[in-house]
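A single protein chain has been omitted from the complex, and every remaining protein chain is retained in its original position.
Right after this comes chain A.
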Amino acid sequence: MTDDVKLAWLFTRGSERREWWRFGLTAVGAFCAAGFAAAAAALASLRGGVYRIPYAEGLFDRPGERAGVVLALLLLLIPTLGFLGQCARIGAVHRDRRMAGLRLAGASPLRVRRIAALETGLACLAGAVPAALVVGAAVLGVGAPPALLWAAVASAVLLVPVAGALVSVVALRRVVASPLGGVRRERRTAGRGTALTGVAVVGGAILLGILGVAYAGRLGLDAPLVLFVAFLLVGLGAVWVSGSFARLTGRRLAGRAENPAVLIAAERLRDDPWAAARTHAAVLLLTVVATGYTGVRQALMDDLLAAGSYPPESLDFYVTGLDLTAAAVGIGLLITLAAVAVGAAEGIAARRQGLAGQVAAGVPRRVLSRALLLETALPLAPAVALAAVGGLAIGTFYATAVGGGLTLPWTALPVPFAVYGTCLLAAATAMPLLRRTVRPTELRHD
């Protein structure tokens, strides 16, 4: 085991800058994930009591609002996990090759898995420990907390590296199966019906969420926890859906593309539809939440103002709550955009040698960067459209329930377009990398 740690360290140290990017960004992702999880765990461990907590103007004092904050933190965890997954992919091509080389050199599959898991686990731990310290300091700032709170924080923080290690083991299963796996990628033929399965998973998760919340009290469960699990399942299903969308889009376009950029993007989507699925899943979820939220907010505000029966203090309270929710959605959007940018940058870095060859052969950079942008734009369009319909449905449902009579939350309409547009902008931020890294020097092979 110590040998494996040494090997993992040796590989990380001796590798290119890209590997350090992976380590650093994975740690940042782990920091956010562990921070959100630990804060949620700390607040949740207070159960139903009323406390005086001198943060956020008393928002954490009473159990009702606390549950809302816990839910918000848990929901933020979902795009953060998507970001973490995207970071773990940086340099994955390079690492896959190294792991395959290790297999060729005679390492057992178990050992290769262990080394890979150690690498990711260590990077996650490097981010989780500072997060634990920050949350711990914040808790100590309030006073002496119950032991249960410490236990909750500790387990939330430990969970992140463990999950990271497990995910990297799963991600490496193809390489482990064959020493040649990482060097020469076989074309994967995916089974039919995966899109349907994904939709089924999402539907099931939503149903579970509704039932879970309705019966949470009777079953002695926390409503936020149930909602989180439901959202997590929706997120997993969304990965499925967006991966399938990507493959479907690729397959549809590859056959009839007339434009070289579209052809390259389509074939790439068909070849590896899952490359960006995690990020796109987070975009999908975010679109549902943001569109739904905007609709609900409009309906709620209209109702609050129209009724006129609320005293100003209580109106302020509601508005503050709504604004905090908006802030949470905004943070989620930022994390998701970061993941989109990292994913696009990784798409360039991993293929820089091949891209340099294309540039040398006279393929204009313009065509290549358009192809790279289309890789994000093409599969995201139907996914965001679908998510927008979901979000608008939530908003309409709520507005109709509040207002009596069918009400369309029109303010929510621009939200999906804004999400889509900012995602493309985020992907575009990676394009200067094409000019910087795709150089003739990449053509060297001696």
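Heads up, the rule we're going with is that a residue touches a chain if its C-beta (ideal position, glycine included) is under 8 Å from a C-beta of that chain, and two chains touch if they have at least 3 such contacts; residues count from 1.
The rule is short, and it goes like this: contacts and distances are computed from a predicted model.
Of the candidates "L-serine dehydratase", "Isoquinoline 1-oxidoreductase, beta subunit", "ABC transporter ATP-binding protein" or "Anion-transporting ATPase, ArsA/GET3 family", the chain left out of this view carries the UniProt protein name "ABC transporter ATP-binding protein". When the whole complex is considered, the residue among A:Leu7, A:Val167, A:Ala246 or A:Leu263 that touches the unshown chain is A:Leu263. The missing chain, though absent from the display, is touched by one residue of A:Leu304, A:Val319 or A:Val367; that residue is A:Val367.
Residues touching the missing chain, restricted to chain A, are 184-187, 256-260, 263-264, 267-268, 270-271, 353-354, 357-365, 367, 440-441, 443-446 (touch as defined at the top).
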